[in-house]
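Removed from the display is one protein chain of the complex; every other protein chain stays in position.
Each chain carries a letter (A, B, C and D) given by its place in the written order, and its residues are counted from 1.
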Amino acid sequence: MGDLGQIILGGVTTGSLYALFLLGVLIVFQVSKSMNFAYGQVGMIAAFSAWFFYSEQGLPVPVALVIGVLIAVIVNSAIDFAAIRRIPAGRPGLDLVVTLGIFLLITAVMQQLIDANAHTFVSLGADTRTEVAGVVVSMSDGIVIGLTVVTVLAAYLLLNRTSLGTSLRASAEDAGIAQAAGVNVRALRTATWAVAGLIAAVVAILVASRLSVDAFYMTPFLIKAFIAGMIGGLDRFWLPLVVAVALGVYESLAVYLLGASAGTPAVFLLIIVVLALVPKRFVNERNEVRA
Amino acid sequence: AGCGNATGDSNSSAGSSGSSTNGCDTKEIGPGVTDSEILVGTTMPLSGSGAAGGLGTKEGQEAYYAKLNAEGGVQGRKIKPIILDDAYDPSTAQKQMRQLVEKEEILVVSGGEGTPNFLGAVPYLDRKKVPAIAPYAPSDELGGDKNQYVFMATVDYIQEFEILTDYVLAQETPKKMALVGVAGNVGDNAKLGMEKALEGKGIELLYVPETPGTTDFTPIATQLKQFNAEYVFLILTNADTGGLLQAMSRIGYTPKTGAWAGMSDDSYIKEFGALSQDMLVALETSSLDSENPLVKQFVADFTAQTGKAPSKFNQLGWVQAQLTAEALKRAEGLNRGCVIEALETFENFETGILPPVTWGKGDRAGVDAVGIGQIKGDKLVVLEETKSLQK
Amino acid sequence: MTGTTMTRPRRDGKNPTVGKGRGVPRLLTRVAVFAVIAAVPPLLFDDYWVFMAAQVLAFAVATLGLDILYGRTGQMSLAHASFMGVGAYTTYVMANHGYGPVMQLAAVIGVALVAALVVSVPTLRLSGMRLALVTLAFGELLAWAIRNTTDLTGGTQGASVDPFLFGRLDSSEPLHAYLIALVPAAIATAFAVHLGRTQLGRRMLAIRDSELAAESVGVAVARTKITAFLISAVYAGVAGWLYAGITGFIAPPDFDLFASVYLFVAVVIGGAGTVLGAWLGASYVVLMPEVFTLAGQPNLYPIVGGALLAIVALVVPDGIVGLGRNVWRRIRGVRGDEEESK
Amino acid sequence: MSTTTDAPHVRTEGLTVRYGAFQALRDVTVSLPAGGISGLIGPNGAGKTTLLNAISGFTPIAEGSVHIGHRNITALGTRRRALAGVVRGFQTVRLMERESVLTNVLVGTERLPQPNALAQFLALPSQWRARNRDMAAATEVLDLLGLARQAHRRVDELPFASRRLVEVARVLVSAPSVILLDEPAAGLDQEGRQELAAVLTRVHENHPSTMVVVEHDVDLVKSLCSYVIALDSGAFLRDGTPAEVFGDRQVQLAYFGRAASADA
Partner (left out) sequence: MLTLESVKGWYGSTQALFGVNLRVPPGKTVALVGTNGAGKTTTLRAILGAVRTEGSVRVDDVDISAKPTHRRVNDHHISVVHEGRGLLSQLSVLENLTVGANRAQRARIDEVLDLFPALQGRTHQKVSLLSGGQQQMVALGRALLRDPKYLLLDEPGLGLAPVVIDEIYRYIAELCSRGMGVLLVEQSVARAASVADELVLLRVGTVDRVIDTTDSAQVDQLVADAFGVHH
């Protein structure tokens, strides 16, 4: 029983990290209808450069973390400013190509600037732990879950209880019309991308503290977050986030019960089954609502 | 049948006609050889997730050749290495190798780093009859009598884990052992090696394959804890090794551990040493603070060349270059046939860094031994230099 | 031109719609241009470049297939390289059982069709990123299957494939490989061009743009999507067959997610929905790294390749073909206006 | 344009369409004369588009049935109905924006007998015959609608009105026996409207079909239609000749009326 609890706790924590990360993906998607393939790397920049500053340059850890986060925020805003914004409307797939290029660029640059090795990161509570009913709970678990809940709630209120949310969704659907309705689409976009950069940075730092940091470690997170987003739907809010947490738990259980190499096929079989079985209105992306 | 067939088929055909390896025509001048220069080359991952090893190895080779050239080179010629990036990708490696052979026209392949990528280039080298000297690509596809043109200087993972397990069994008799390995050939080979060593000993073995990119190690750690092995062996990437050890300690499970040679690298010990106290590590190369005078010489030479202390991969690159240079030195003519004949004369050649290297007709294994080290504090302590299966 | 003599278009009797007579000479010119371009690599370049040209041919077959699925039908697939993998591994297994290239090809086509059915039928209702995701799942499953069938497929270490032997042609020789690949590439191109002029091709376009409108005129949406999937999978399978025969070594990373993404990149960069675009895209992804080699910086590509990709994509949002078309229209547009004001 | 059999009679019986609790159509029984042009009018939200959707299969029907000639097509899917000859245009144009006018119109030939996919892909002779026939049909329609000069222009570059006509052309190209048009003249200028009316009349004369046109332009309805049906709030209100219907007090009240409510 204790083991199962342990697995579920691990799954929920990892799932929360997926969810928080996905939140960043969602808000970007909702304001600019684009997928940022480089999003994981933006987070990686934060953690990796923070590591570099405290470990190699000897800055105090909090200072290094703040600098890392700032860099990520700037980089993410810059991605929108320099690239995404310049993609003309009606070119599906181009966002993926452009951000793939940026993904490769960031990876290469960070490898050149720092190195290609894996490094341990400050533990941020990962080694402070207690045991509750046979389950070892670390402070890191608490931080992750708590932060996720708070951030998601705040985002929900912001998006749905303020006119900002409407403006965001309007900009996503048709920037021209939104602008003509008086929405400052550019400013909104920059702000969104900056916030998304902040979220990516926070997630990446938490992940690094639980695993380790190098130039690649965020990619599996990105893929899992995308998966959750696509099962749940990128234009919704709660469903994809819940799916993200559930995905973390499911994956852990699959690995535990069926063996580690079963994890991948289990996740993907889940996707196929879910997407093939849910009612059409959940999977309709084209929104041809009525004739 | 069996997995050996993968490259086996084409190899055996090359092997049968291979006894006519052009032979050594001392007057012939091979490609890449001018009056002042000998071109050699290889591919390594210099970018992407495998870059750490490639970059280090490249640096090692370049340092050795720089030293050698400063001392006058080989047969009156300087050696010029060309090392291309294969991004740890087999097809890129093959493409780059074509470029080296067809466009740059190198004489021989000097070393290399990374198993899957290098294997991608092997069929091509085979076809073109280009000898490859001491690539670091531990695989049961290479070595022994498996491939005419690839002269290995490392054991494969089957042997490595057999030796590692033997070492443990010589000290104590655990009831249960576990292995966590990268899913696929690498993990399978390590498992095979352990099984060989454990055969008939009545010791239970749990094998947990892992896929790189695991985001939550709790399930694996919990599985191991439940099985409760005294020893857990690992053959994973640095990052995943660190991640798993961290997850194990998070749930309070701290068995004795053992790992493949990759963990003997400084960068690993520096980063994850704290998590890996007392971990047994296979040593493909001698430890850097070995008392062996040849190793001391290497450390001094490398530091003189680059102004910094060597890492494991630097050491690997250095010795690859050293073996290549030695073969060129011994070659009676500067062409591929003569280099191959020269390589076949190596008998217990001492580099200090590797176990003694021996190649002969139909034997491309080079070495059959690894050492055993242990991580203590931030140091790697050598428990046993090069332990061979033969004895 | 302030256009005081604006004519109402709809009263204009003449009809420049169908140029029937132009068909044959145009076809001949195209074939001639293709032949001339195809003759360049073996005549002018050394072995290495001929090998690269053969790779372009193999990849072009793949991108042509993906273009039919994505560019024309709007179905985003991130498993196209996996279908190539299906072709390549089928080739390998067949070769191990002693079958020659023709039997290999037949088996590749058969297996590709089955695999395409398996992927396309459960995903009929999906589109956009969601479809991409499921196809990605197929890719992961294939990788997993290869990892776990070392005896059959060579596992993670990859496998070397015996070269094709057609009479005296041996695909391990770059020139021969090039000549062998030229035939399927030409056929694939011809069919892709032709597809654009059929109702089947238009059904695909209609589905891409509005499924409702397509249904309103009687298009069988599901059947057409499956057809597109089947065609594209066969193209990919044939490309995999060529790839295995030309390079002689296949391994899982050749057909992983990134490989699929690169095929996707090729289609978008070349110009989605156009045959020429698929060719240009294939050339881009295969040859771009070589540009750095030519410039004497072979190891620079991984560092700047990403930035270059982003820049190219932004500079030519409609693909290289779109760029060319815009320039052409600008030239022609000016001329057209002059004519009109006369 | 290929000719098919005589135009059928279109009938709905007790048609009810619900969206949740909302009834978009209630118990609508109408009968559209075979081979005639009928106008469908009514205030906004009356259910005109919904009726077209129900006839063409684009919305699920809660109760009632739809008949074409003697055939009950209620159970047929959208596509089947199209193949049976029921083709509709949309109120908001749905075109392939980045394709040429010609391609957009050619898609409409789907209803004509087409060789199977393999024959098309392999360019068998049947494919060439079909292609020539389709081209001829498309050319004729484009000529008729005055779009010939724009045939090779991309649809998204055309002014609003031309795009509407492309949509109409796509419907007409296969010479369907039941033609459902939803505000085909919206956005057209005066002359355009007159010409559209003339074209529709001509099409109808050359080729027997049952045509239903939803329009708010009273003059157009009067000049084009021989028969008019008025809906209000999802219910049948009145039918008859244009004069009768537009003269009806109830219709006037609902449609032009000073009555405050414009709502359903």
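Points to keep in mind about this one:
In this text, a contact is a pair of C-beta atoms (placed from the backbone, for glycine too) under 8 Å apart; a residue touches a chain by one contact, two chains touch by 3 or more.
On a predicted model such as this, the values are computed, not experimentally measured, just so you know.
Although it is not drawn here, the omitted chain touches the following shown chains in the complete assembly: A, C, D. Checked against the hidden chain, the listed residues A:Ala50, A:Leu96, A:Ala126 or A:Ala178 yield one contact partner: A:Ala178. The chain omitted from view is touched by exactly one of D:Asp6, D:Glu63 or D:Asp189, namely D:Asp189.
The omitted chain makes contact with chain D at the following residues, 19, 42-46, 48-50, 91-92, 157-162, 182-183, 186-192, 216, 218, 254-257, 259-264. Although one chain is not shown, part of chain A still touches it, namely residues 163, 166-167, 169-170, 172-174, 176-186, 235, 287, 289-290. Residues of chain C that touch the chain left out of the display are 1-4, 6, 8-9, 326, 329-330, 333.
Here is the rule we go by: only the chains that are shown with their structure count from here on.
Our note on geometry: chain A versus chain C, Cα centroid distance of 32 Å, whole angstroms.
Averaged Cα coordinates give chain B a centre that lies 39 Å from the centre of chain C. If each chain is reduced to the centroid of its CA atoms, chain A and chain D end up 47 Å from each other.
Among the residues of chain D, those touching two or more other chains are numbered 56, 58, 90, 97-98.
Chain contacts: chain A has residues 107-108, 261, 264, 291 touching two or more partner chains.
Taken together, the chain D residues at the contact with chain C in this complex read 56, 58, 78-79, 82-83, 87-90, 94-99, 102-103, 106-111, 114, 117, 120-123, 127, 130-131, 134-136, 138-139, 142-143, 145-152, 170-171, 174, 191-192, 195.
Residue ranges on chain C touching chain B, taken from their complex, read 46-48, 51-52, 55, 96, 147-148, 150-151, 154-160, 162, 172, 247-251, 253-254, 293, 298-299, 301-303. Across the complex, chain D is touched by residues 8-18, 191, 194-195, 197-200, 202-203, 205-206, 208-210, 212-221, 223-224, 227, 231, 273 of chain C.
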